[in-house]
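Worksheet for the structure shown next.
Here the complex is missing one protein chain, while the rest keep their positions.
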Amino acid sequence: MTENLLILLLLVMLIVIAVAVHRLRSLFAAAMLFGLFSLVAALAYVLLDAVDVALTEAAVGAGISTILMLSTLALTHQRTEARHRRHLAALCTVIFTGAVLLWATTDMPGFADPESPVHQHLAPYFLQESASDIGIPNAVTSILASYRGYDTLGEVVVVFTAGVAVLGLLGGRRSSGRQRREED
Amino acid sequence: MQHDLILRIAAKLLIPMIMLYALYVQFHGDYGPGGGFQAGVIFAVSIFLYALVFGLPAAMRVFSPTLVQALAAAGVLLYAGVGVVSMISGGNFLDYGALNPGDRALGEHIGVLLIELGVGITVAAVMIMLFYLFASPIDADDSGGH
Partner (left out) sequence: MQHAPYWLVVVLLMVGFYTMIASANLVKRLIGLGVFQVAVFFLYILLAKVRGGTAPILEEGIALYSNPLPHVLILTAIVVSVATTALGLALVVRIYHAYGSMDEDELVQHDNEVESALAARDARVLQAPRKAESS
């Protein structure tokens, strides 16, 4: 029960931080606060038993994303948002979408219900058989690397492709000084 | 920042520990939380710290941009290569059990270790590459298609 209350509290904290990030006009502060947002999210993941996800979120969200955003601000010399616009159409869209989603949650199984359909199909097999199939105690690693190895290969290729795309966008002639000298 | 004694000594102490922790997360991922994705990011962070304290050119001397680009591709190749080797050994693509027909569970374990290494190398290299690209100033004469 206390665990559930803590999870709710952390989710409320995340909403508060997200609203604060939206209201902040200083982009530098918004980027820093977004790092804090990731850290609180990682804490909530730990409470939800997703330790691998928490480790990833703490390293990636709080570390790399923040550094990349601050570097972007350094490269562009823009520190503040020009102004806030009140967007009535956006507000209506968001409220309508949110209302539909809230209505949809009434059809969902209750939170942490062991009988929910998610837990009936594949998970029992993974949890019972992975120890003898693969011999690795961490079920997340055995699913990631073996049962869903094809999927993970795709994800690694996506990361690689994104890196190559950024290299194409920002690399320019900087990373190939030798080539430039040849052109001259 | 390059003349700040406390920062430099603290960084010198921290960087090896971060790298060691990255290796722990990489190879202990089978038994506890961790794996290639997290280890790659943590390893990249140690290079970030080095670049922030000692300057980007110093970091680029350790891990040259060319090396980083090659490593990013090498990780993907290692991953796919394990799949190809398991095909040659008579299994399906990425069916690690075929790597060691005598004891399929051991084969799976070896396969998992190798592909996690591939994931770790690619993720670390791509993150370092992104940092290098975002941390370097942009050439004024190279601004888009104008």
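Going in written order, the chains are labelled A and B, and every chain counts its residues from 1.
Just so it is clear, a contact is a pair of C-beta atoms (placed from the backbone, for glycine too) under 8 Å apart; a residue touches a chain by one contact, two chains touch by 3 or more.
Computed from a prediction, not measured in an experiment: that's the story for all the values here.
Touching the omitted chain from subunit B are residues 31-33, 35, 37, 41, 123, 126, 130, 133-134, 138, 143-146.
Counting the whole complex, the residues of subunit A in touch with the unshown chain are 4, 7-8, 11-12, 14-15, 18-19, 21-22, 27, 30-31, 34, 37-38, 41, 44-45, 48-53, 56-57, 60-61, 64-65, 68-69, 71-73, 75-76, 78, 81-83, 85-87, 90-91, 93-95, 97-98, 101-102, 105-106, 108, 110-114, 116, 118-119, 122-123, 126-127, 130-131, 137-140, 143-144, 148, 151-152, 155, 158-159, 162-163, 165-166, 169-170.
Everything below uses one rule, namely that only the chains that are shown with their structure count from here on.
Look at where the CA atoms of subunit A average out and do the same for subunit B: the two points lie 19 Å apart. The touching residues of subunit B, when paired with subunit A in their complex, are 25, 29-35, 37-38, 41-42, 44-45, 48, 65, 69, 72-73, 75-76, 79-80, 83, 93-94, 96, 104-106, 108-109, 111-112, 115-116, 118-119, 122-123, 125-127, 129-139, 142. For subunit A in complex with subunit B, the touching residues are 51-52, 54-56, 59-60, 63-64, 67-68, 71-72, 75, 132-138, 140-142, 144-146, 149-150, 152-153, 156-157, 159-160, 162-164, 166-167, 170-175.
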